[in-house]
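Following this message is one structure expressed as structure tokens.
A single protein chain has been removed from this complex, and every other one stays in its place.
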Amino acid sequence: MSLELQNIVKRVGADTHIYETSLKLEPRSFNVLLGTTLAGKTTLMQLMAGIQKPTTGKIFFKGQDVTGAAVQKRNVSMVYQQFINYPNFNVYDNIASPLRVAGMDSAEIERRVGKAAELLRLSPMLKRKPSELSGGQQQRTAIARALVKDSDLILLDEPLANLDYKLREELRDELPKLFADRDAIVIYATTEPNEALLFGGNTATMNEGRITQFGPTSATYRKPHDLLTAQVFSEPPMNTAKIEKRGNNIIIFGNQKWDAGRAAEKLADGQYTIGVRPYNVSPNKIGNTLGSFDGQVLVTEISGSESVIHTRIDNSTWISQSHGIHSMALGSTAKLYVDLDQAMFFDANNRLVS
Amino acid sequence: MSAKTVNNKAWWLVLPVFVMVAFNALIPLMTVVNYSVQETFGDNIFSWSGVRWFQQVLQSDRFHGALGRQLLFSGLVLLIEIPLGLFVALNMPKKGFWVSVCLVLMSLPLLIPWNVVGSMWNIMALPDIGLLGKAVNSLGITYNYTRQPFAAWCTLILMDVWHWTSLVTLLCYAGLVSIPDAYYQAAKIDGAGSWAIFRYIQLPKLRHVMTIAVLLRFMDSFMIYTEPQVMTGGGPGSSTTFLSIDLVKSAIGEFDLGPAAALSIIYFLIILAISWLFYTLMMRNEEA
Partner (left out) sequence: MAKISIDNLRHSYLPFPNPDREEDYVLKKLSIDWADGGAYALLGPSGCGKTTLLNLISGLLVPTEGKILFDGVDVSRFSPEARNIAQVFQFPVIYDTMTVYDNLAFPLRNRGIPESAIDPRVKEIASMLDLTSTLHKRAAGLTADGKQKISLGRGLVRADVSAIMFDEPLTVIDPHLKWQLRSKLKELHQRTKRTMIYVTHDQTEALTFADQVVVMNNGEIVQIGTPIELFEKPNHTFVGHFIGSPGMNVLPCEVKGGKAFFAGQDIKTANTHKGSGQKCEIGVRPEFVNFAKSGIAAEIVKVADAGRFRIVETRAAGSSIKLLVPENQSIPTGKVNLAFDADHTQIYADGWFAGGKL
């Protein structure tokens, strides 16, 4: 029961919203679409659902061509960023609505709604109207509605974006569990790399209408094929710089000479781009092969247990995210250590080489 | 097995609309076009006359007069109703009990049929028995809309303002209440006065509804027929004979079907052109 996109392209007028994309999603999988606003996540989801039709290319579901089939025929559920419920129905009727449309008998509806409400902890408020619910409860209702019918495809378009931080954390924890025992293909769009990481499953990183990489989440995070994927999948943003490999050293920030370290030692001499995640840059010496630089402090953010130091070095911004409290004054100089064994190196075409 | 999954059954559902549009718009319009290029003396005998009727209409003083009056009427009506409607909308309460009272009061004139509006004002403005007519005359102003062209114009415009300003008000009001509170709060914080708030927040945010209001009021006032017909019948003389009244006179009164048909088409094209002009002007600078 897989969903396969074959060479899908979506153009609207002169603009290309989705460039040629192929993707195969397995049944019972949890897939994250990760990318910034306007990266094409919503368009791609709408193409999968059949709300939009691709300009060229084909969509197969269970091996059948469903490219032109309308959304009503595809057995799809969707949850949006806005809390969308029927305002004049109570929670029970809201959850039951897709089942009533499908003409299910009322005993079965009651059983299913009861179960979905139980899962989403809505049982005590089934009689309430959406306007009497908190934001979190409204979104739970919308998710319950997506859950009751046995959809083949469940699309979640940034469903947690409008919720409070702590509620988001809670629902983020629950969501994968809710879908764990279903045959459905779940697709979850988000702008937040950390959210994608915590969900696990598979992640497709998107940038300007293209999927830059698709695979198991932790592999996409740890072994991005290219610089773009690494940048999309990094929060805080990844530190990058142009370097030159020369013998056992790398030359960085113009004239600084660092040991190559495990990641770079096998690279041929030449020009590369280095990518370092902020937590591999620290005011403390952490790691075996260290490079160090003196950055001019732009700002320090202290969050109780960690410090984020934004520094300026060689006309670019390098960020350090480290454990402990490191308060540094604006404009002062910070000595920061880079764990080179954890660094990534990209060639002239921005492909990962090490 | 690549059966075409798109089916076109839905088009059958649209068919009744096509049939209706055909009967009430396309076929009459084509009949008019047909009449406008032929001459007829009844008995279904037609002879080709080319663009003669068009030339005749466009060159006639009668047409020029009617068009001039029509343009003047629409112009005055827009000049009064749009600012007045906006002004009333700006001063309407935004929340509380009075909102619904105001809304009901504002919609009342819109609920009255055109011919009733005409008769109402006809009676009310009569100099001898009408409330308005009598009151104005008792102030020492000679006022008789059946004899004085100026009085007839004033009465007609007053009537139209009374009848239709509410529409502008309601449209503007809907636009105003949809402006988020944060804008007003930010403006207060920035120290903006009420003029600056109007100029930089309300007016820009109202642009779309204002465009719709102007278009609707223009089209309606340019095609006005019932009220002046009921009230003045186009008089005194031909001082309030607008295009629509003139058209009916020549088509039904004088049975000049050819020129009347040509006039209809010209009339239609003028409305189309001016509406387009308004729309383009008001929507310009949208994305600059």
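Letters A and B name the chains as they come in the text, with residue numbers starting at 1 for each one.
The rule is short, and it goes like this: contacts are C-beta pairs under 8 Å (C-beta built on N, C-alpha and C of every residue); 3 or more make two chains touch, one makes a residue touch a chain.
Because the structure is predicted, anything quoted here is derived from the model rather than measured.
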- prompt: Of the residues A:Thr217, A:Thr289, A:Ser320 or A:Ser354, which one touches the chain left out of the display?
  reply: A:Thr217
Field: Sole residue of B:Ala135, B:Ala196 or B:Ile252 that reaches the chain not shown, by the stated touch rule
entry: B:Ala196
- line: Out of B:Pro16, B:Gly96, B:Gly140 or B:Pro180, the sole contact with the unshown chain comes from B:Pro180
- line: Of A:Ser134, A:Asn248, A:Ser316 or A:Thr333, the residue that touches the missing chain is A:Ser134
Query: With respect to the chain omitted from the figure, which of A:Gln72, A:Ser131, A:Asn255 or A:Ser305 is a touching residue?
result: A:Ser305
- prompt: When the complex is taken as a whole, what residues of chain B touch the one chain not shown?
  reply: 180, 182-183, 185-186, 188-193, 196, 200-201, 204-205, 287-288
- request: Quickly run down the residues of chain A that touch the omitted chain.
  value: 36-37, 134-135, 164-167, 169, 191-194, 197-198, 200, 217-218, 221, 235-237, 277, 279, 298-305, 308, 310, 319, 321, 325, 330
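By definition in this document, only the chains that are shown with their structure count from here on.
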Query: Cα centroid separation between chain A and chain B, in whole Å?
result: 54
